[in-house]
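With one protein chain withheld, the remaining protein chains of the complex are depicted in position.
Now for subunit A:
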Amino acid sequence: MGIEKITMPQLGESVTEGTIEKWLVAPGDYVNKYDSIAEVNTDKVNAEVPSSFTGVIKELIGQEGDTLEVGEIICTIEVEGSTSSEAAGPISTEQNAASSAEKAVKVTADGQKARYSPAVLRLSQEHDIDLEQVTGSGKDGRITRKDLQKLIDSGNVPKAGFSAGEAPAGKPVQRTAPQKQQEPVSIPTAAGDIEIPVTGVRKAIAANMVKSLHEAPHAWTMIEVDVTNLVAYRDSIKTEFKQNEGFNLTYFAFFVKAVSQALKEFPQMNSMWAGDKIIQKKAINISIAVATEDALFVPVIKNADEKTIKGIGRQIHELAQKVRTGKLRSEDMQGGTFTVNNTGSFGSVQSMGIINHPQAAILQVESIVKRPVIIDGMIGIRDMVNLCLSLDHRVLDGLVCGRFLQRVKEILENSSKENSSLY
């Protein structure tokens, strides 16, 4: 014995429901197949519903007056010799077809982790997201647009190791050697040696240095500058300045200003090597190196030639502040065209800078020291500073660099209350 279900039949083309007008049977009645069991009316017709089975009516589910959708159960019937019809046969073939289709999809979808949709690539570029570090929630580990949106909304974006220099404009020159430097080198270690894993910033610094040194043929030159006047000038106003402006008036601001001014006159210095051409940059954006305990950051003072000494001083102060508090953003480090490095701040009197790729030169400002100097046949004690220039010899030659340095020297040596306005 098994229970079968009788459903509301479709009694016309557009008919989707029917109302049970009257039951012609009661529970317990024996009916033959095709016997009428109920009267049903629809929008279009009134009809009698025939029984689909021979058996005993078990339960009337629909009541007289009920409107039921086509396919809904109206009653159940107990049928002899049949088992439950729950597991109908034909469905299984459909399932087979479905599962084989799914398999086909799976095969092609393997390894979706590294296959990025246009939306994912766009978001990763716009927000500087390192996709390698993102866990995908999509099919086979695919990173979805929503995964990235969640990261962006949370503000916890995994950044790629940042780069100290600006990304090369136009057609970059690509050579492959730097990659090799990152491969592990076998160095014997002894007890007590400390292994420091190279990650993030350190890795980026290493890669950039190698790239620059490998690519650009470095040449080096140095001049001495007498900054006695500048020192006197700065000393005379530094206390008042600090009181008025709230930050220190450093020598470095004067040096950056002098360099920006000279760059305006020697635009060759403010250019980049681009393989088949040299790009002379219009904007004068000075990269300055700021060190922390374990890393080096190179934020940029944009359009330094348009700023006053005070303006430059303020920016140096703010950028250094950002570096120390870890708030430096990647846009603070982009767009540099020439680097001025304050090596004097840690006592250096001479150094050979590595050019900040893809710029053409870097100027190291060394310590200001008192030295005996011969002027007009007399010995005097003067405040002296060495300026060391590393240049990319593909872009620049000694002559133009020499003239540039002479100009910087001239500006600095003539710095005074009368010549150099702070504002």
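The rule is short, and it goes like this: a residue touches a chain if its C-beta (ideal position, glycine included) is under 8 Å from a C-beta of that chain, and two chains touch if they have at least 3 such contacts; residues count from 1.
Here, contacts and distances are computed from a predicted model.
With the options "Cytochrome c oxidase subunit 1", "ABC transporter permease", "2-oxoisovalerate dehydrogenase subunit beta" or "Phenylacetate-CoA oxygenase subunit PaaC" in hand, the undepicted chain maps to the protein name "2-oxoisovalerate dehydrogenase subunit beta" (source: UniProt). For the chain left out of this panel, the touching residue among A:Met8, A:Ile37 or A:Val120 is A:Val120. In the complete complex, the residue from A:Gly2, A:Gly138 or A:Gly335 that touches the missing chain is A:Gly138. Residue A:Val15 is the one among A:Val15, A:Ala274 or A:Val373 that touches the chain not shown. Although one chain is hidden here, its contacts on subunit A can still be listed: residues 10, 13-17, 43, 90, 98, 105, 117-122, 138-139, 142, 144-146.
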